[in-house]
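One protein chain is absent from this view; the other protein chains keep their places.
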Amino acid sequence: MTMIEALRSAMDVMLARDERVVIFGEDVGYFGGVFRCTQGLQKKYGEERVFDTPINESAIAGMAIGMAAQGMRPCAEIQFADYMYPAYDQITQEAARIRHRSNGDFTCPLTIRMPTGGGIYGGQTHSQSPEALFTHVAGLKVVQPSTPYDAKGLLIASIEDPDPVIFLEPKRLYNGPFDGDHTATSQGWAQHPAGDVPEEYYRIDLGKASVRREGAALTILAYGTMVFVAERAVRDTGVDAEIIDLRTLLPLDLETIRASVEKTGRCLVLHEATRTSGFGGELIAEVQEACFWHLEAPIVRVTGWDAPYPHAQEWDYFPGPKRAARGIARVMEA
Amino acid sequence: MTMIEALRSAMDVMLARDERVVIFGEDVGYFGGVFRCTQGLQKKYGEERVFDTPINESAIAGMAIGMAAQGMRPCAEIQFADYMYPAYDQITQEAARIRHRSNGDFTCPLTIRMPTGGGIYGGQTHSQSPEALFTHVAGLKVVQPSTPYDAKGLLIASIEDPDPVIFLEPKRLYNGPFDGDHTATSQGWAQHPAGDVPEEYYRIDLGKASVRREGAALTILAYGTMVFVAERAVRDTGVDAEIIDLRTLLPLDLETIRASVEKTGRCLVLHEATRTSGFGGELIAEVQEACFWHLEAPIVRVTGWDAPYPHAQEWDYFPGPKRAARGIARVMEA
Amino acid sequence: MSEKQQDGPRLTFPHPPARPGERADFSSLDIPEAGALDVPPPEIDSIASRPYANGMIRVLNDAGEAVGPWADYVGQVSDEALLDGMRDMMRTRAIDTRMLNAQRQGKTSFYLQCTGEEAIGVGFQRQLQAGDMNFPTYRQQSLLVAAGYPLEALMGQIYSNDFDPLQGRQLPIMHSARDYGYFSVSGNLGTQYVQAVGWAMANALTRNGQIAAGWIGDGATASNDYHSGLLTASTYRPPVILNIVNNQWAISTYTGEALGGARTYASRARGYGIPALRVDGNDYLAVLGVAKWAVARVRAGHGPVAIEWFTYRVAAHSTSDDPSAYRPKDEARSWPLGDPIERLKTHLIARGAWSEERHAQTEAQITDEVRTVQKEVESHGTLVDPQPMSSASILKGVYAEMPPHLIRQRQDMGV
Partner (left out) sequence: MSEKQQDGPRLTFPHPPARPGERADFSSLDIPEAGALDVPPPEIDSIASRPYANGMIRVLNDAGEAVGPWADYVGQVSDEALLDGMRDMMRTRAIDTRMLNAQRQGKTSFYLQCTGEEAIGVGFQRQLQAGDMNFPTYRQQSLLVAAGYPLEALMGQIYSNDFDPLQGRQLPIMHSARDYGYFSVSGNLGTQYVQAVGWAMANALTRNGQIAAGWIGDGATASNDYHSGLLTASTYRPPVILNIVNNQWAISTYTGEALGGARTYASRARGYGIPALRVDGNDYLAVLGVAKWAVARVRAGHGPVAIEWFTYRVAAHSTSDDPSAYRPKDEARSWPLGDPIERLKTHLIARGAWSEERHAQTEAQITDEVRTVQKEVESHGTLVDPQPMSSASILKGVYAEMPPHLIRQRQDMGV
């Protein structure tokens, strides 16, 4: 399956298993979403389970909150992560807090899916990676898969989670892995082992990172598209890196990270979001605190630049394998 | 002057100097703001310069953007930083980007003031410290003063700045310094040297930190209320710390920080905001990268807990001098 | 910028009818006669609701008589039922008075009264059924009182002590009481309006027969979520009542700021294609009648309805506010729709079911009852005399299950 098909399969499975699950968002119903993630679901489950919404992201989140508090399991789509900002109030001030502020009187088991990241020439309003704006919010969980297999298992776990989950989908990976080399012909998921996705129900627990490559020389922390960029950079440089795909950013699997960095003594953080106050800062702060005495070099981050994602300079902006390799070199040289 | 008076004086001076300056926000006009920061200004300058708005923070920001793009210098108030979320889309996707995306065809010289932080029994919706949500946004500047003197000089510089500035006011310091000991009788600003504020125009450049105490044993990075908590903890522990009041969080005065940490070899970061993905993460990431070879201990952060600010447990939540002292001890012991 | 033209567009800035130092002035308010409007059919659409949105549904006339079609619609409410409402209004006011005092004594950090608005919540709540859910603002404590919420819990929340079902986490008055149809109140204005719509959508999708009611202040109708709420209610037509409490003020800001050039808040709602009514919110019988009608409409599946409750915020905005800085001192006394308790009293006396003496007696009784509970609740701690709450409780309930980083933080707390 492609990642799109895997996500659709997750929703399909959950719609069938749990009548509390409802799916909605802009163009999500009849049409099946601009990325076609929900294609066919309205036809299969009817309009009461899968429906279109007006173009108002805060209303989408607000409706989802009301439904979740009343016992349903809404799984809403924001068409692009770049359009989540109008919903930011509802997500961070309401969804994230209802359980705590009501002392459990009300809860908010909802999932909000949103395509994230660049690499599709989407310009500044179709390319953003806002994960750090969610990881700062107590009460939320934040997930980002990098393969179809993980996408399905994590989305099912998210829908089943008793708390609000922000589910970030690296849109550049929807149709195939992407290592940052935009000049290469794109590969589909069919060729990739993680494209082998069971039709039936399975879940991948939130809060568990996955070691994508074992290695001894340094630890690379990445998620989403950057996992493949890391793999490529490691191939290109020949450095024996351990690559950790975080998968869940909040809560973070610090134990897996700590074990790795204690082993390697070096760490590189990759993300596509802008650098300053990005999630990389948090990762570095935790790693240096947990592993200080094992560190043999400063932790380096390779990220998007502190500017809006430009349309024409897409590949100068995207932190591709060359920049990742430079980052590896800096960590290794020190 | 109190910090409230200093802020008012800054606006007064700028209203008088520059006819492009306009001031508005909820309850800001006739009444003079719920914290009285704009008291008397409407009477003095008229309703066209100082006026009330409907309760819609995104409209406040949106109007300010339109006015700024058309050549005015709006200085708007969000009643509490906790209520900036509806404006987050306008601030981050519009104000921060207009100069860049239009290649300078349009610009956005506006200032948005908002009271921030806890310590006034305001509960979760009158106590938040959302600075990290702004420091992640390229195109914004983020300022937080800790004294009346700085507040006036920085607010004038913010209003004069050609780019959008988020001006965070530590409301616990409005009427006097506060070192975190809520059982002590509160001191006013009259007793404090930084309460001595000239009536006339002066500015403090954005982007410059201030060394509040020189010391050799460790560097404490703080801003807003936490500067006084740091001073108190240093008095309590007797450790010879260097205390840096960042004043501008974005752009950060990394040079001042670097010089200090290279000297002391140790660093503690304090903030009131929730820990995970807070601005402390960014500070630590930068410091460990810039000063790795000088560091003798892991950098520690003392912050608010990862939970909404609770009403009754205010002083368990607030990172006061005891917790700061524990942080100092941890950095010094290592 | 220097060559200003003298004519051409100028901005308008809405002004209240009077400011401190001036005489209160409500002469420009157009208050229709009681009994003037009829009762529309429950399935009325927004277009046909025009007279109700621009007019005002009123039942009690100046003499305290219940008149007109809505009086008939309310029907034979027993004296006892009306007296129950009366007692709940008096109870609400007594609680407000006592809690305000407690705040002045430093026993709590904050309080917020609903003086003058008691009829709205008390009358509305009476028409709901178990399972129906209000999404109140901080000024709807009368709903809770009328729902029979234990005073211990209500006051415990104000004192953040161990009677507080919320364990001190929320600012006083931000109650949460699912079993009493009271959704967890948010300090952020507006947000819950669209949540009420979502809740009602869940009701419709699960066919549970329940309804939801959103609440918003006149000032907060300016918020985005007000728009989201009306819009989604208009699109999906779930069983939701969208209440707007127009008490003329939003802290220091006159209602004209949010109303702009619109005629009434009800008429703005009508623009969304939702039928809307405007009601005398100080008229307990009008509240009873319109709430009954709205609940019946919505529960029957005729779609949402918006109600503007026309009233006046008699007290300060909250204990942090001083209204003498922005409105005439006598404005509350000049409010042409009077006081809801007084008006119901007059009606009951006219009906022969009540007397000044019994009223005074009941007042004393209720004050006593409230005071007794207050004493008991205060003995469990107030802000001047707090009983320690575990700081670890801060980290409980952030998630259903405590994740590793919160466990680390709890260890860091040393508790």
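Per-chain residue numbering starts at 1, and chain names A, B and C are given in the order in which the chains are listed.
What we mean here is this: a residue touches a chain if its C-beta (ideal position, glycine included) is under 8 Å from a C-beta of that chain, and two chains touch if they have at least 3 such contacts.
Everything numeric here is computed off the predicted structure, so don't read it as measured data.
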item	value
Chains in view that touch the one left out, judged over the entire complex	A, B, C
Omitted-chain contact residue, chosen from A:D181, A:E262 or A:D306	A:D306
Among C:L37, C:V74, C:A269 or C:I366, the residue in touch with the chain that has been omitted	C:A269
Among C:V74, C:L144 or C:M201, the residue in touch with the chain that has been omitted	C:M201
From C:A300, C:A364 or C:I407, residue that would touch the chain that is not displayed	C:A300
Residue numbers in chain C that touch the chain omitted from display	1, 4-14, 45-47, 200-201, 203-209, 211, 222, 224, 226-228, 231, 233-239, 257-263, 267-274, 298-301, 303
Residues of chain B in contact with the chain not shown	22, 48, 53-54, 56, 58-59, 62-72, 86, 89-90, 93-94, 98-107, 138-139, 141, 162-163, 207, 251-252, 254-255
Touching residues on chain A - with respect to the absent chain	19-20, 26-27, 29-31, 34, 47-48, 51-56, 58-59, 71, 82-83, 85-86, 121-126, 275-276, 305-308, 310-313, 316-317
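Keep in mind that, in the parts below, only the chains that are shown with their structure count from here on.
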item	value
Pairwise touch network: line, ring, star, complete, or other	complete
Closest chain to global C-alpha mean, per-chain Cα centroids	B
Most widely separated chain from chain B, with each centre as the mean of CA atoms	C
Euclidean distance of C-alpha centroids - chain A vs chain B, Å	31
Length of the line joining the C-alpha centres of chain B and chain C, rounded to whole Å	35
Mean-CA-position distance for chain C and chain A (Å)	41
Chain A residues counted as touching two or more neighbouring chains	58, 86, 89, 93, 100-101, 138-139, 252
Junction residues of chain C - those touching two or more other chains	167, 169-170, 174, 186, 188, 224, 398, 405
